[in-house]
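Dropping a structure here in structure tokens format, bear with me for questions.
Every protein chain but one is kept in place in this view of the complex.
The first chain written gets the first letter, and so on, giving A and B; residue counts start at 1 in each chain.
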Amino acid sequence: MSAAARIVLVLVLVAFPLIGGDFYINLASQIFIAALFATSLNLLVGYGGLVSLGHAAWIGLAAYTSAWLYLHLGLRHWITAPLALVNTTLIAGLFGWIALRATGLGFLMITLALSQVLWGTAYRWAAVTNGDNGLSGLTRPAPFGISLDGPAAFYYFSLTVTIVAVWMMARLVNSPFGAALRGSRDESRRMSALGHNVWLVRWLTFVYSGFWGAVAGLLFVYYHKYIHPTALSLTSSAEVLLGVIAGGAGTIAGPIVGAAIVLILKNYVSAYLDRWNMLLGAVFVVIVIFMPDGIVPGIRRWSARLRKT
Amino acid sequence: MQFWIVQSLNSLALGGLLFLLATGFSLIFGLMRIANLTHGALFMLGAYVGVTTLKFVPNLWLAALIAGLLVALFGGLLERSILRRLAGNALGQVLVTLGVSFIVADFCLIVWGGDPIPIAAPTSLQRPIVVGNIAFPAYRLVVLGIAIITAIALHLLMERTRLGAMIRAGVDDMQMARAVGVPVSRLFTTVFCLGAALAGAGGVIAGPIMSAYPGLDADMLPLALIVVILGGVGSLLGAFVGSFVIAIIYTFGSALLPDLAYVILFLPMIVVIAFRPRGLFGRRST
Partner (left out) sequence: MTPALQITGLRKAFGGLPAMNGVSLEVLQGERRLIIGPNGAGKTTLFNLITGDLAPDAGAIRLFGEEVSHLKCHQRAHRGVARTYQIITLFPKDTLEHNIVLALLGMSSVRWNAFRPLAVETSLCEEARRVLGLVGLERSATRMIGEVAYGEKRRVEIAMALAQKPKLLLLDEPLAGLSLEERVAVKALIAAIPRDVTVVMIEHDMDTALDLAERITVLHYGSVIVEGTRSEVVTDPKTHEVYLGA
């Protein structure tokens, strides 16, 4: 992206709440959360070549931890937030240790099974999660005394967090560690022979990805002020994975675009049709068959061809 | 005492149902190298097709047979029309099966609605078996029997027939199988249909115990996944043992610690993955 385009983008993002209505401001906040979440999964899928079908675990764990600490222990947000992040990241460390015993489809199956265990537990462990009723009665934090209850305030809050998070993850991708991660994706045997600890590179990425997933989870629970087991469901994991793949795994812009499209689609379809699952499934099939590289690489190829002619 | 006996029998019945589901999943994975994530949805589709079939054919076994055939037909179409196009792209195939599972689940919701639909056991099996002061539903024992018969039939199929020999060859070494002239393409379709049929019929047979309800797919798929992770991919024995181990843990977990039944499922999985990533009976790592 050119410098001019970046400046225009930032101006549009900053000015948006001044022009858009509440509905659109809230939609934009949700897009930021989804984009951050998809970007964290993209570290594994796009750069690590590790396709996880259990990424919803991190949104759910962080959201439930934060909500439970707030409701049951009455802790304040500045304590619950770091505790939720630590708890989720620790569990990501454990899950990563288990799931990375395998790669490829084995990894996919294990991440799916692990997150389904959490999903089932969220439904049944009513003493902690309040089961199918979910946890409600939550509030948004007020950092430095600024209330985030208004749509515009929350918009700027989630925008800031998302920009910082995406920037940090983009730094990783372009760093020496990122190069080692991509190398491990492409030729893991060669990387080991070159002295890279492929397993550790993958595990650290898994944990880092879980951490940013947890950050997305906090934004998610602050936005909705409510958390329900469906946040942990296979549908949630599938939605974020679809965003990554549809937009273009292994690019920074791809998952952001993909997550935005999935979220907008979901909002409109749920509002008018109530057939989201069928559409989600159909889009999955169509993308995988006809656009396996994703939208962003597709557009890039297309515009490169235009420029040549 | 009564509690332990009844729960043990319950877990045997659940183990039987899990076996019907997981064995097809395991064979498809072993042979085609894809995790068929529609498998839970095929189980649910089978249950619902059974509901409708029972309105016309008042016999559960016949309904299970018909549902099995219809679901097999659907599975065959899926394999031929979509998975075939993505040959060599295992990840793409898995994602497509995930997409199709959402479509199937939503389709069931449209056609059969959101309320659970009970399926009655055959009248002859509705009376419980009473031994001493313990009453136990006869139907569950029959389910166990069906699973055992199916396991024996599959074992004979694998060990004694030409089809079974080809499947074993494909599971062990696909390139070699191709080289010695195994018709891989037809074999894939056959095994996919077989797995789908078992799942579909299993859904109907599960009906009197579980009913048909939205979410049945999402409840069953993780259990099947854990069975296969535990038992090993492509192994009949692994699917059999894994099904009963998971069923026992799940049933007793649900009865003793209902809140944490799922967490308890997680423990055997960690142990097996940590110490034997191929699963208890798997030849190849997942």
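Odds and ends about this structure:
Everything that follows uses one rule, which is that a contact is a pair of C-beta atoms (placed from the backbone, for glycine too) under 8 Å apart; a residue touches a chain by one contact, two chains touch by 3 or more.
Bear in mind the structure is a predicted one, so any value in this text is a computation, not a measurement.
Of the chains displayed, those contacted by the omitted chain across the entire assembly are A. The residue from A:22, A:149 or A:187 that touches the chain not shown here is A:187. Across A:177, A:203 or A:226, the single residue that touches the chain missing here is A:177. Mapped onto chain A, contacts with the missing chain fall at residues 168, 171-172, 174-180, 183, 186-187, 189-198, 204, 208.
One rule holds for everything that comes next: only the chains that are shown with their structure count from here on.
Each chain gets a centre from the mean of its Cα atoms; for chain A and chain B, those two points are 32 Å apart. Residues 29, 33-35, 37, 82, 85-86, 89-92, 94-96, 98-107, 109-110, 218-219, 221-222, 225-226, 228-229, 258-263, 265-266, 269-270, 273-274, 277, 285-286 of chain B are the ones that touch chain A when the two sit in their complex.
The part of chain A that touches chain B in the complex is made up of residues 51, 53, 98, 101-102, 104-106, 108-110, 112-114, 116-121, 124-128, 233-235, 238, 241, 245, 275, 277-278, 280-285, 288-289, 292.
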